[in-house]
Every structure is written in C-alpha cells, then in structure tokens.
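Note that one protein chain of the assembly has been removed; the remaining protein chains are unaltered in position.
Our next item is chain A:
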Amino acid sequence: MADAEEPEKKRRRIEDLTDKMAVDGGHRISGCSWDGRWNHVRKFLERPGPFTHPDFEPSPESLQFLLETCKILVIGAGGLGCELLKNLALSGFRLIDVVDMDIIDVSNLNRQFLFRSNDVGRPKAEVAAEFINSRIPGCKVLPHFKKIQDFDDSFYRQFHIIVCGLDSIIARRWMNGMLISILSYDEGVLDPSSIIPLIDGGTEGFKGNARVILPGMTACIDCTLELYPPQINFPMCTIASMPRLPEHCIEYVRILQWPKETPFGDTSLDGDNPEHIQWVFERAQERAAEFSIPGVTYRLTQGVVKRIIPAVASTNAVIAAACATEVFKIATSAYIPLNNYLVFNDVDGLYTHAFEAERKENCTACSQVPQDLQFPPSAKLQEILEYLTENSSLQMKSPAITTVLEGKNKTLYLQSVKSIEERTRPNLCKTLKELGLSDGQELAVADVTTPQTVLFKLNFTA
C-alpha cells in the first residue's frame, strides 16, 4: 500500500509545487521580472472559465505574446492617452507606440499625470514614454511627436490593435478612414487578417464613451456620425448687431474686431497667449457694457476663444480603463469584446449603457458604395459644396472637388491652396451644366476627414 501511495503522493506534491510556481513565480522574460509580477493578469490567461471567448485557450504562452510580440498603437498622449499607457503597461503590453503632435501645457496637469510642471513645453508623446518606461520596468513605449497624418499605411499595418484617445472628430475620422483603406478583399470577401481593431475613447466633463470598431465588419466612426452633432456657432447677425449673451460679445471681438484692429500686428489670435486673451477680454467687456450684458469674465473669454471642453481625471480614468479592458480582451481572446458602444455619465449617480451601433448601408467611409449626389443640372457648384459640409452624415471641413473631363483631371474647387482657390472660385457660381458635368459623372472629393478620396456619383434631378 505504502509503495503504491508514494508515487501518487509524489506526483501530487510536484504538481502542487509547479502550480504554486506557475502563479507565484514570474517567467524570466527579458530580465525584467520578479516573483508574482504578473499574477493578477495570468489568472485570466492560464485558467479556463465559463465566460471566456469561444476561441480562448488557456496557455502560459499568452502572457509571452503580450510581453514580447503584441504591438499596440496609442493615439494621443493626453487625458486618455496617459491613462491608456499606464493601463496597457500594467496589463502586460510592452511594445507600445504613442503618437501625439502636442506639447504639454500647464492646464493639462490636473489629469495628464505623466507630466509635471517642469515638462511644460515638451512633447507629450516623449515625456509620456519616458515616464512609463521608467516606472514600469521592461516596458518599451516608443514616442512619435507627429500628426497621425504624417504616417502612411506602412506604419499603421505593423500594429495588432490601435487605441485612440483623441480630442478631435476630424482626427478620428482620418484614423478610421486609414484602417478602412488597408482592408483587403478577395473577390469581394473581406480578408479578416487585414482588419486592425480600433478602440476609440472620448470624454467631455463627466460624460464619456468607448467603442470597439472592427473596420469593414462593425459600425465605423462615419456610420454613426450623427452621434457627433456639428458644433453650433452663433449666427453672424447676432454677433454683429444683436448680442444678448457674454459669449456673443467675445465672439464679436474674436471674429470681427481682432482681424480689423490687428492689435499684435499681422498675427492671428492665439488662444494660448495670455496677452491675446487679455486683449479680447477687455474689448469684450467694452462691448458687453455697451449692451448692458453681464457675465464677461476672463475664464469665459478663454473658454469661448479656445472652445475649451471641461475635463477631470476621473472620467478619463473610467473611459481609458474600459478601452484598455477591450484591448486586453481582443489581444488575448480572454472574453468576448464589447459589441460595440459604451456610454458613461456620472453627473447623477453612475450611468452606463452598452449597445450595438449599426453599420450604415451607404456609409461614406466603410460601405464601398459610391455616394449619390442628387442635384438638378441648373444647381450651382456652391450648392454641392454646402451639401458636403452641412449634411450631418458627411460633415466635411473643406472638400476639394475634382473630376475627369475630356480625359483630363480637372479641379472644380479647392480651398486649401490660395492660388488654386482663387482660380477655381468662379466655378462656385457656375451651374453643373455650365461646368460640363453630365448625369452619372463621378466626382472625387478629398477632405481632412479622410485619408482617401470619396467618390460621388452625380445624379441629375429634374
């Protein structure tokens, strides 16, 4: 009996020890490890469970994948970006690139916790990377002090997952468009290996949202463009002659008085220059006094001129946490990812709501369906331009319209280059017929909101 027991006991003892080690002991990877370092993470990678993703297989190799192979791109090193870098680093990700074109400002310090007052003026991406790499041994964050538009598809293709903490809808749409442009189709069927998941987070005061986008498969940014209503600007007649609110007085100075009086020479109004804001503030006070309007303050002036959105650490922490959880789920197949949109609001208690945003059949970005432009031949080109900018599903900023006429490329209108703008401006007053356009004509439209031109088909109405 004793002899039979021994090998069984021995086997169990060894198993026990190995099990204990598997949880307690760190794998000696890259020499940046200590006992128990990844215990909290490994329970989700090395144990089976009832709620895991159908593709999930517990394995000690998953951690290795995170530590040594999985490449993540973080876009933005601000309120969300700092949180994302921390969250990813402490979840086992080490190969992280971060892109941000901004430098640090003192007003960032209340929430962008990787920066200190000494860092003001330095590039966010660089300081963030330095801090994370120094605080989290083994983490290799690579900074890029650049705009996202400075990179082409060859840069973006190298990443397994991209996570955005941007503060601009234009930039989001551009990123969205980039990932859609690198999708490959085999005889009309999407090749899943060309999909780079995009996790997108956004916050404003006490509200935030996080979404999971699988380009070509799930709703993209442009599919739900109506969720981002265009910014309301005050009507010019109110600003010019009928102010009622302190904001109207401030806008008057910014839009009309500054260009007229050029108080600091030929420089444009710089919201970050306290002298400029002080000038606007004083003139706005004068205008307000003229109309007996109360409420013009320095803080309000700055807020209006810079279009400041209030921000706190807590909302960014919540949204970045949700985003990082999704990155982890997708990278490891540990759980089924969010499908696909989460909203959060903690003004009154805490409110979350997760729902599936639907793809738009004729989405300008991801549907591959040429967009329909319905206009009579007597319509002026100006009307098409207005449609492209004002339509809530398009919301283009300064579209450049080109077409092919008599076998040659012709620019119908382009705003961003002064000489071309002047040359093509008369076209705006011409009718589509006068411009030589015919029914079914294809117009190629380029805009900052997308890295690829969008094709439109002209459909003449009566």
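Everything that follows uses one rule, which is that a contact is a pair of C-beta atoms (placed from the backbone, for glycine too) under 8 Å apart; a residue touches a chain by one contact, two chains touch by 3 or more; residues count from 1.
Following the convention adopted for this analysis, contacts and distances are computed from a predicted model.
With the options "DNA-directed RNA polymerase III subunit RPC9", "Latexin-like isoform X1", "Isocitrate dehydrogenase [NAD] subunit, mitochondrial" or "NEDD8-activating enzyme E1 regulatory subunit" in hand, the undepicted chain maps to the protein name "NEDD8-activating enzyme E1 regulatory subunit" (source: UniProt). Screening A:S168, A:N273, A:T352 or A:N391 against the full complex identifies A:T352 as the residue touching the chain left out. One of A:A77, A:L225 or A:A324 touches the chain omitted from the figure, and that residue is A:A324. Although one chain is not drawn, the whole complex shows that of A:V312, A:V369, A:V404 or A:V417 it is A:V312 that touches it. Touching the missing chain, out of A:S62, A:N87 or A:T301, is residue A:N87.
Although one chain is not drawn, its touching partners on chain A can still be listed: residues 15-16, 19-20, 22-24, 26, 34-41, 43-44, 46-51, 83, 86-87, 90-91, 106-107, 109-111, 113, 135-137, 205-206, 210, 242-245, 291-293, 299, 302-303, 308-322, 324-326, 328, 335, 338, 342, 345-350, 352, 354.
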